[in-house]
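Only a single protein chain was left out; the remaining protein chains are all shown in position.
Showing chain A:
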Amino acid sequence: MTVVVDISHRLGDFEVDARFESAGRLTALFGPSGSGKTTLINMIAGLIRPDKGRIEADGRVLVDTDAGRFVPKHKRRIGMVFQDARLFPHMSVASNLRYGRWFTPTAERYADINAVIDLLGIGALLDRRPAKLSGGEKQRVAIGRALLASPKLLLMDEPLASLDEARKAEILPYIERLRDETKIPIVYVSHSVSEVARLASDVVVLAQGKVAACGPTGAIMQRLDLLPAEERGEGGAVLDTAVLRHDNVFGMTVLGSVAGEIRVPLLAVPVGAPMRVRIRARDVMIATEQPTGLSALNILQGTIVTMAPGEGPAVEIGIDCHGATVLARITEQSRQTLKLRLGREVYAVVKTVSFDPANMSAGLPVEADG
């Protein structure tokens, strides 16, 4: 399933002029507010008619202004989860969930209501009215409602943005399950680095209505310059790993990645399970020789491949560790003292305790070696 978007559209003073193509399992449209990502997703859904351009999903042309083609939203079979849930207030949760089924041709109904209720854990809510649900529950019902229309593509417009941290943590695992257990491709709008790093297989970075970059999550997340200023601190390498073993004595889990073994606080997942970790650049130290007498447990050997000035006194250094790039943010003073330059062999040091639930997640299934 490929989504192709190539449109230009004017909204008052603001101009969106974007082109991208993605075949990812979960494509994130990422950018600060006002970058045009919601406009784009609304165009894919059919809620906004672009001035000019073309939108294709799964080989089906949804919009082609040159040919005068515009498929109305109710004929697109594209599910949408809105930031504000938008449940029907006059219907029970069960009726909300069943709403889209009515309009789906029987032959194309693939979503099973019980499976979706189980997947989202909303079995206890069925008789309730939307007004009696918490924000997190509403959002789960909204996801279920969109799924039960058996869409060919699922759009999610900042589904977590209006929720507090606890509610976000409640919903994220469900979105991961959705990504891994169903076959529906997802386009996900977000301005949060941690959400994107955790969920996305591919990222489209938007800035001022234009596509600034587009590619696999790991590659995009290393471009700290693409991140909005307030999110820079969250930036860093995204590694797809697999659980190698658990160390119950010290309460740690050992993950295998191409970069080497990474020790993180104990995870309640089986050996072999894919895990995605984000190593924030600010959590990484650099040593020029194999450190000894050091408390940090994760020491990854590699060579410096990039050096870019960061904010203030910082420089951002990319270290290639056997094919995976780890980013480190250190001061210019340290760089000069250590005489770091491109091609130099160094060790990236990461403390086990710098991994927390916000930067570890169930990964997309990958083949791990290591």
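FYI, a contact is a pair of C-beta atoms (placed from the backbone, for glycine too) under 8 Å apart; a residue touches a chain by one contact, two chains touch by 3 or more; residues count from 1.
Basically, contacts and distances are computed from a predicted model.
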Tell me the UniProt protein name of the chain this structure doesn't show, selecting from "Sarcosine oxidase subunit delta", "Exonuclease SbcC", "Phosphoribosylformylglycinamidine synthase subunit PurS" or "Molybdenum transport system permease".
"Molybdenum transport system permease"
In the whole complex, of A:Ala67, A:Ala107 or A:Ala131, the residue touching the missing chain would be A:Ala131
Touching the hidden chain in the complete assembly: which of A:Arg19, A:Arg86 or A:Arg177 does that?
A:Arg86
Given the full complex, what residues of chain A touch the hidden partner chain?
45-47, 72-80, 82, 84, 86, 88-90, 99-100, 102-104, 129-132, 145-146, 149
